[in-house]
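Take a look at subunit A:
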Amino acid sequence: MNLLIDLTLLTGILAIAATSLLSRSLFQSVIFFILLGLTLALGWIRLGAPDIALAEAAIGAGITGVLLLDTLGHLKKTGKLDKDEHRPSYPRLLLAILSSVTLVVLLLWAVFHQPTPAIQLHLLVEEALPDSGVSHQITAVLLNFRSYDTLLEVGVLVLAVLVGLALQTDQHQQDSLPGLPNPLLHACLTLLVPAMLITSMYLLWAGSDRPGGAFQAGAMLAAAFILLHLSGIKLSAQLSHRMMQFGLLLGFTVFLVVATSSVIGGRPLLAYPDGGAGLLILLIELALTLSIGLILLSLFTIANSPPLSSRSGGSNGH
Partner candidate 1 sequence: MNMILSPIPWLLVIPLAGAVLTMLIPLNWRSPASMFGLLTQLLASLLLGYQVSQYGTQIYAMADWQAPLGIALRADGLATLFILMSSLVATACALYAHLYLNLTKRGHFWPLLWFLWASLNGIWLAADTFNLYVGLELLTFAAVGLVAFASDERSLEASIRYLYAALLGSMAYLLGVALLYGAQGTLAMDSLAETWHWGPTNQVAITLILGGLLLKTAVFPMHTWLPPAHGGALTPVSALLSALVIKASFYILLRFWVEFEVYRHLPSLSQLLGVLGAGAIIWGGWMALKQTHLKMVVAYSTVAQIGYISLMFPLLTAENSEASLMAYHGGILMLLAHAFAKAGMFLAAGNLIYCTGKPDLASLAGMSRYRPLNIFAFGLAGVSLMGLPPSGGFNAKWLLLQSSFLSGQWWWIVVLLIGSLLSAAYIFRVFAYTYQETEATDSFRRPPITIELIALCLSVASILLGFLSIWPVNVVSLPGPFMEAMP
Partner candidate 2 sequence: MNWTDSLPLAVLMTSFLAATIIFMLPEQKHILRSTINLGAACIKIILIIFLIQAVLQQNYPEVRLEVLPGLDLILRADSLAILFAGLSSVLWLFTTLYAIGYLENSPNRSRFFGYFSLCVASTMGISLAGNLFTFLIFYELLTLSTYPLVVHRGNTASIKAGRTYLIYTLTGGVVLLLGVASLYALGGDIAFGDIERTAALVGTWPELMTIIFILLIAGLGVKAAIFPFHGWLPTAMVAPAPVSALLHAVAVVKAGAFGIVRVVYDIYGIELSWQQGLLYPIAIIASFTILYGSWRALQQIDIKKRLAFSTVSQVSYILLGISLFGPLGTIGGLVHLLHQGLMKVTLFFCAGNYAETLGIHKIHELDGVGQRMPFTSIAFTVGAMGMIGLPPVAGFISKWYLGMGALEANMGWVIFILIGSSLLNAAYFLPVLKRIWFNPQQGSWPHERVSNCRDAIPLLLIPALVTASLSIAAGLFASSILSPLGWAELITLREYLR
Partner candidate 3 sequence: MIHSSLLLLTPILPLILAALSGTPKFKAHAGKLALIAVIPAFLLSLTHLGSNEISWIEMPALLMGSLWQIHPIANTFLLFTSVLWFFSALYAIGYLQADKRSSRFWILWLLTLSGNLGLLISADIISFYGFFAFMTFAGYGLVIHTGKKPALRAGRIYLVMAIIGEMLILTALFLGSAATGHTSIIAQDIASAIPESNHLNLILFCLFFGFGVKAGIPLMHLWLPLAHPVAPTPASAVLSGAMIKAGLFAWISLLPLGYLHSSAWGMMFISFGFLAAFGAGIVGILQQAPKAVLAYSSISQMGLMTVTLGCLFLKPDMTPIMLPLLAFFALHHALVKGALFLSVGINAQYKSIPPLLFQIGLFVPALSLIGLMGSGLQGKLLLKEGLYALQIPGIVTLVTFSALATTGLMFRFLWLLKGEREHSQPATQADSYMQMAWAGLLVVGLLATSLFGTGLESKNLIHYPMEYIGMLWVPVIGLACALWFVAHPLNVSIPQGDLVVLFEHRLRFPEQSNPTQANESTDNVALVDWKDKDQQPSPSASIEIFSRSHVAALLGVLLLVANLIVWLY
């Protein structure tokens, strides 16, 4: 039975992916991509990774999909979407087929010759879990055992926003998209947004002992923000620029401060003081959730807003 589900899922995933790739219509591609994300979420659950399933649904399918769709809409609006899309050349097709087949063969070869791993990392995790301050392994890994990765990862997020902001060159940009004056949406929003906020809080809270955590919570928050934004309630415009920035950076800053304080306290970087791990992790997660929400929103709005023309930038040098 399980096998059947798995195989169906597998077939579905591949089919959807193929459709998404090869579909003539770009819109269709994006839709199928979002669909793929959702299907994958199922797959993740089958793999016993509900955290990833959540993240996939919220981030992989949700945020990415929204971003893609929004861009698509923008491109559509200018009407030049498919015009200059010519058929790729024959050699390119050949190259593509060749490389993907090679990749697949290589991967298959690798997968079917899998040796037994010498190290059972999950045993180590189990062993160290009590010292981590949280009871959920994933959160422990993310925010304690491998918190350094997470720190850098948040850095990546911040950086993405930063690049967007830097490219924007002017902070007081008007959105090109007007708010959607859709009363139905408005009505939905009044119900949906609070629910999403609560979900987000719950996910955050749950993260310490069961699936959930800052990223999923942040994604949920972001989704709420984006919905608000789409409905014309523009968070970024209402918050002052400085506040917005502070919000964006809050998570990262808190993380960094905690990390540094441990160094000042004579411990290695990111090492939590004895017994304070749980609290500090929660603090970090809280800040992260807010920041991730804002960051994802910013990514959306930045992508959304057309940049200033290049003439205003680069006055000094090339």
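Just so we're on the same page, a residue touches a chain if its C-beta (ideal position, glycine included) is under 8 Å from a C-beta of that chain, and two chains touch if they have at least 3 such contacts; residues count from 1.
Quick note on selection: all candidates are chains of the complex that A comes from, given by their letters.
This is a predicted model, so every value here is computed, not measured.
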| item | value |
| --- | --- |
| Pick from 1, 2 or 3, the complex member that touches subunit A | 1 |
| Touching residues (chain side subunit A, partner candidate 1) in the complex | 106-107, 109-111, 113-115, 117-121, 124-125, 128, 144-149, 151-153, 155-156, 158-160, 162-163, 165-167, 169, 245-246, 249, 252-253, 256, 259-260, 263-264, 266-272, 307, 310, 313-318 |
